[in-house]
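A single protein chain has been omitted; all remaining protein chains appear in their positions.
Moving on, here comes subunit A:
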Amino acid sequence: MSETAEHTGHHIDVKQFHPRAQAAIQNPKIRKNFRSAMDGLMAKRKAAFEGWDLETLRDLGANIRMRALANLPDLLEQLEAKLTENGVKVHWAVDGDEACRIVTAICKARDAKTVIKGKSMVSEEMELNHYLEHEGIEALESDLGEYIVQLADETPSHIIMPAIHKNTGEISQLLHDKTGTDLSNDVEYLTASARLQLREKFMNADVGVSGVNFAVAETGTLCLVENEGNGRMTTTVPKCHIAVTGIEKVVPTLEDVTGLLALLTRSATGQHITTYFNMISGPRKAEELDGPEEVHLVLVDNGRSSIYQDDELLDTLRCIRCGACMNHCPVYTRVGGHTYGTTYPGPIGKILMPHLIGLDEGRHLPTASSLCGACGEVCPVKIPIPDLLVRLRQESVDGDKLHPAKVRGHGAKRGTMEAMIWKGWAWMHASPGFYRFGTGAASKLRALQPASAGAWTDYRTAPKLAAKTLHQRMKERGQ
């Protein structure tokens, strides 16, 4: 994640996961807003896949993504060549800061004062809005959810539904305070006023910035999935369109897109397809009457090429950002997206973010899971999220031995006390005499066993040692 001092105004301390989780659990509004939204999304997803051979479809999804990753460097070059041929300018950025600098430079070259933005998680990762603001360029989100979150000076709490943590009343109050609309619980009215406010902005913006869902190497096509039409506005109305994407989003062929699209929208919101599937292959031609005169693509690495080095971790790069793992996660549903303090929350965030920010900062993330397996079961591209969580947990306490130097911050969670206890435990189990003595003594002294064992017993009853060891009982039974 880009971390220059100037534009981390909203940086949340990832390490504070536990206090935030406590606060969220005690906030009935948060719990209710997420609970009802996620219940609905789970039901809709299920219905949307009815009549499909879902397992085979998920295999196809996983294979499409894997095939793309296996050829990643070649595909990126092919994509660049095709796009260039189509008249699109391609840029490469090793990290979020460089990507921000590239976007700013394009804006400045056009003397741009205002940028209108479609939804893009990579730009959240880059903290692009703050960067642009710092450079004196206004950046306005145009996706309704993102617009609401931006007005509230917050970050998205879900990758598909950014304002899911707010209810209608809160949104109405916010729009009233910030834009002067009347207070109302009528969602149609609130939406219509946002439409009016944003239409003005679309007409006057100098540059449009969008994300990319799939980038097709074969034809040099950037695909965007959306319902609102703001994405089409953003990429059509301003004279200049800048798309930003992670380097992993490339796929070899247009055919690949049909498989992924079928999985993406059904997994995300339970829609068979979104309202708009927008395929952009170049700027406006001389004779065309609308569309941007200039189209740019910024390919952002930002830690992805280091994930790419490791065979297991690489699976996270298959992610198509559908959000299904969040929708089905019992932990996410209770604590909400902001608790994580990371760009990507929920299960995918828990395995992706430790790569991007290191385990010393993100060490609590992999522990925020019940390992129930729901995330892995719903993932349309079959990312083994639970396995990766277990691996990252191991790495965060004992990393160097298991996987040398793959994720930064190895062993960040290793406590001296814990390490000593485990060492003693291992030693005792390896010496039969001490083992018998130890277990015998422990059962005799069971009355002295403490009733609390740290955080574990905050919400659980501490297990009690049995009065007799198994060995003793077997002996008594004469066996």
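As a working rule, contacts are C-beta pairs under 8 Å (C-beta built on N, C-alpha and C of every residue); 3 or more make two chains touch, one makes a residue touch a chain; residues count from 1.
Methods note: contacts and distances are computed from a predicted model.
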Name per UniProt, for the chain absent here [options: "Exodeoxyribonuclease 7 large subunit", "Subtilisin family serine protease", "Recombinase-like domain-containing protein" or "L-lactate utilization protein LutC, contains LUD domain"]: "L-lactate utilization protein LutC, contains LUD domain"
For the chain not shown, which residue from A:Pro283, A:Gly336 or A:Pro366 touches it across the whole complex? A:Pro283
Can you work out which residue in A:Gly145, A:Gly323 or A:Pro354 touches the chain that's missing from view? A:Gly145
Sort through A:Leu261, A:Leu297, A:Ile320 or A:Leu356 and give me the one touching the missing partner chain. A:Leu261
Considering the complete complex, of A:Asn27, A:Gln78, A:Thr114 or A:Asn227, the missing chain is touched by A:Asn227
Residues of subunit A touching the missing chain are 33, 36-37, 40, 53, 56-57, 59-60, 62-64, 66-67, 69-73, 76-77, 86, 92-94, 98, 142-145, 148, 161-163, 166-168, 171, 187-188, 190-192, 194-195, 198-199, 202-203, 218-221, 227-230, 232-233, 236-237, 247, 253-256, 258-259, 261-262, 269, 271-285, 287-291, 299, 301, 305-306, 308-311, 314
